[in-house]
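Note that this complex is displayed minus one protein chain, with the remaining chains in position.
Note that the chains are named A and B in the order they appear, and that numbering of residues resets to 1 at the start of each chain.
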Amino acid sequence: MTTTENQANPIGFGRMLRKEDARFLRGKGNYVDDLNLPGMLHGAVLRSPYAHARIKSIDISAAQAHPKVKAVITGEILETLNLAWIPSLSHDVVAVLATDKVRFQGQEVAFVVAEDRYSARDALELIEVDYEVLPPVVDAKKALDKDAPVIRDDIAGKVDNFIFDWESGDKAATDEVFANAAIVVNQDMLYPRVHPAPMETCGAVAYMDPIDQKLTIYSTTQAPHAHRTLYALVAGLPEHKLRVVSPDIGGGFGNKVGIYPGYVLAIVGSILTKRPVKWMEDRSENLMSTSFARDYHMKGSIAASADGKILGLRVDVLADHGAFNNTAQPTKFPAGFFHVFTGSYDLMAAHCSVRGVYTNKAPGGVAYACSFRVTEAVYLVERMVDRLAQELKMDPAELRMKNLLRPEQFPYTSPTGWEYDSGEYPRALRLAMDIAGYEELRKEQAQKRAKGELMGIGISFFTETVGAGPKRHMDILGLGMADGCEVRVHPTGKAVVRLSVQSQGQGHETTFAQIVSEVTGIPPEDIDVVHGDTDNTPFGLGTYGSRSTPVSGAAAAIAARRVVDKARIVASAMLECAPEDLEWEKGRFNIKGDKSVGKTMAEIALGAHGTVELPEGVEGHLNAECVYDPPNLTYPFGAYICVVDVDPATAKVSVRRFIAVDDCGPRINPMIVEGQVHGGLADGVGMALMEVIAFDEDGNNLGASFMDYLIPTSLECPSWETGATVTPSPHHPLGLKGVGESATVGSPPAVVNAVIDALAPYGVKHADMPLTPAQVWQAMQGAPYRTDLAIQ
Amino acid sequence: MQVPAPVEYERALSVDDAIERLTRLGPEARLVAGGHSLLPMMKLRLARPECLIDINGLADLSFIRRDGNVLRIGAMTRHSELLASQVISEVAKIIPDAEAVIADPIVRNRGTVGGSMCQADPAEDLSAVFAALDAMVEIRGPRGTRVVSVNGFHTGPYSTVVEPDEILTEVSFVTQKNLGSAYEKVERRVGDWAIAAAGAVIALQDGKIQRVGIGLAAVGAPDFRASRAEAYLLGKDATPDLFDEAARMASAECNPNSDQRGPSAYKRHLVEVLTRRALDGALSNSKGKAN
């Protein structure tokens, strides 16, 4: 080990270098594609070139004749196993391999298993599929037209592309507020289809041991336990003979929540060949077929008094869910948590309605660090508030200050029924403005405008809604959203923590050791974290929606408290005193009033495993566990300010500064929290300025490689400026709120608001993301285009 | 990952050897230099050569050489070498201007001048650069060596006058004192192909424009150049109004397509802005050399 790893670590919370770095820095991470099991075969998926077509026939004979091919699987073969279709996460079904029709470009049609990955790819070219091409539904706004082709004719009696209508809030009260308001501003906006695109694509290695019939699936999953149970339920496999291992994951961002056809195909391939089968998608497959995000067409309206008091908000959403309804969110909420769209403001009434439709596009919709569509909600309200500021000719910071919820209003129940746990919003906004030098920036902007230069300042104030969630409200396919944790203390006082959640880069091996350290006083370097293996960890729903810290973090804290509670009894036996005569000092129990007499956790652990006589009914050892069912969600929040410059001649945007003040409650490890924020800010720059998956009129995916799906580089990202306020959650055992997705949720509207602000001299009121140079130029001409369709 | 279809592989030992192998193997053989255009096409299986002839060992094609008033660049010169060359930046600032925004630093370590020219992507920055420089291209083959102008070098998108049994060996252009140049590009993101790009080369004699070249990339300009705008400028005083008009002419004479980088009207607008900026930059570069 090098000197860098020998610095003193905090006991509990504080800046601490990451434990997991030791292997990543040496090229010794264990990602799925690094696995090379003896006898392993390789799978490849044949995908549809068409968005909508009937499959007339599939000829696999030439592929089967390829000397290195071991199996070729089609939908017809899967039908015999009752696996051609599997349940979706939203009470629909998803085709594993197309049988009747293909419904989006890139849909899975056949699977080849061969001795090496090159041969598997070669054999795909030998499969002959005869398609009858059908007209596709590309424009969500036309999906419910009378003459629209029916995509889901596999559903009995289906005559249109309608999926669901859903609403929240009080429509009558909202209508009344709007009818009596001095000012109403309407704005249509699209949060376009984007993709999480983690650097590691999705993949799996499946191995059905032919002797003991145990199936091990190494896969890129953010939710190994949920996957195991779903495999058991769907395929009828005995759950004790199923083991899901999620090794190191090269980024998830929601892309790796669902079960993809490729995983199922690797399993079927292994069962058929009796050998391990690896399937790794390529980048185009990742972008074309795995879970996209957003695709919300929103019609927003905001009502206010003449002096800028926001009174009401309403929105009507057309949600493009693609060819199968496979969005991942708690069962009760088909639009996720979108109805938290009143954001950070104190208003009288609100109403939202969401209509879901099928289109000939890939399924998905809840991904990309979206906190179950809080991303769309925050974008909507933060754009609407800026539109209102425009109409009122009021500074957007002033308008926000005037309407932000005040600290004394917490816990606050929103017009759509959310109970915000805690917040001190004006303080965070003021801090962001101070870091930015807001007033000076406005002066500079005025000077620049006088010279014809375009500079914009954009603000976003977001309230996140994370830590899903209370079991009484939240389940996924019937599985309650509680998570488990086990803490095991060895006789020498070292510990192992076993988690149901899984890191995709968040640093759980460090932060969960710090959580347990904070409670037990055991140094974090003496605590090992085990996760990502269903045989070795307790059940839970996994890592997404920023839920690890608020849910599993609470489970870890409570399990650790139970360890300490037990340690008190053991210590009292060792010290021959009553438990209540002991005083806890992080890491040891002392006799009250005499710090010189006490026992450290290490001594107590040894005692607990030794011969000390314990009181009647106390079992010994210091292990503990907890299944945490959160009483409420947590509500992290933040104030973001973005400064952009726009070249008036080329319409090119550059982000000059970005100030982010985040309040996620106490910070376990400030270094890691800041890193989480940085990454989300880059996402925001990406979505606001360049990321989009559009489709042409034939349903061709126009963002199907990294040449077309653009992700920001080091040169588009400014040097982030961060700040913090701390408002603990009253219901989390350590006051923690979670932070993983805050910046992804909060940053896009700040960038967009900044660009629209820069374009004010041109009278621009809105343009949809991404604000590419072409889109900005179009906006300056008064004609921004639809970013979900091909540019004409 | 996407992987290429089966292919044979040979190494050329010299230019003559490369030509001999191309002749022997026929049109299904392809030269591979940096491979950063060809290999992605092969992975997508849009290109399926039967044999690759690797010319990375041909060190005699890797040079940047002054030859009297001609500057010669070997076909195997890497983009990063072009960008780093002191000689080049002194003689033709348009080249490092463009090279700094071609792909990314890692790709530039591998990609070559000859490879870029032969790939002939309609958005290739070097095609616009060499058009503006009135460059000559040396091509060798079984029928001998020929030197052709960049005018007429491209026969269409992804297509050039280089025959399947020939090899592009060198690009050259005439240098002169006071030759100023600049390149301007707008892209959606660093490393992306241009939405539109314009390069300008200019030299004055007695205050009049004695030499001028305007190269355009990604906008459907014939031969990657704005020839009417060039003709308009030649022999006149370099005034702001003149440049404005030339920029308008360049914008009018190109023929951009609408695609996901932008609608054609925007690209046409960019051509005007960037041509004007490139002319200004070239003039300023030229004046800097005069002082």
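Miscellaneous remarks
Going forward, contacts are C-beta pairs under 8 Å (C-beta built on N, C-alpha and C of every residue); 3 or more make two chains touch, one makes a residue touch a chain.
What we mean here is this: contacts and distances are computed from a predicted model.
The complex includes a chain that is not drawn, and of the options "Adenosylcobinamide kinase", "ABC transporter ATP-binding protein", "Molybdenum cofactor biosynthesis protein MoaE" or "Carbon monoxide dehydrogenase small chain" the UniProt name matching it is "Carbon monoxide dehydrogenase small chain".
Contact with the chain not shown here comes from a single listed residue; of A:Ile672, A:Ala688 or A:Met769, that residue is A:Ile672. Contact with the chain that does not appear here is found for just one residue of B:Arg72, B:Arg110 or B:Arg228, B:Arg110. Here the missing chain is touched by one residue of A:Ala446, A:Met707 or A:Ala783, and it is A:Met707. For the chain missing from the display, the contacting residue among A:Thr201, A:Asn403, A:Ser572 or A:Asn701 is A:Thr201, taking the whole complex into account.
Within the full complex, the residue among A:Ile249, A:Ala482, A:Val529 or A:Ala754 touching the omitted chain is A:Ile249. Mapped onto chain A, contacts with the missing chain fall at residues 2, 4-5, 17-18, 20-29, 31, 33-34, 36, 117-118, 197-201, 248-251, 253, 282-284, 504-507, 671-672, 674-676, 678-683, 705-707, 711, 713-715, 717, 719-720. Against the chain not shown here, chain B presents residues 1-9, 32, 35-36, 39-40, 42-44, 52, 54, 56, 80, 103-107, 109-110, 190-191.
The definition used in the following text is that only the chains that are shown with their structure count from here on.
Note: centroid distance chain A to chain B, computed from Cα atoms, is 44 Å.
Of all the residues in chain B, the ones that touch chain A in their complex are 1-3, 5-6, 45, 104, 186, 188-192, 195, 258-263, 266, 269-270, 273-274.
By the touch criterion given at the top, residues 117-118, 121-122, 125, 280, 282, 284, 649-652, 690, 694, 702, 707-708, 710, 712-713, 715-716, 772-774, 777-778, 785, 790-792 of chain A touch chain B in their complex.
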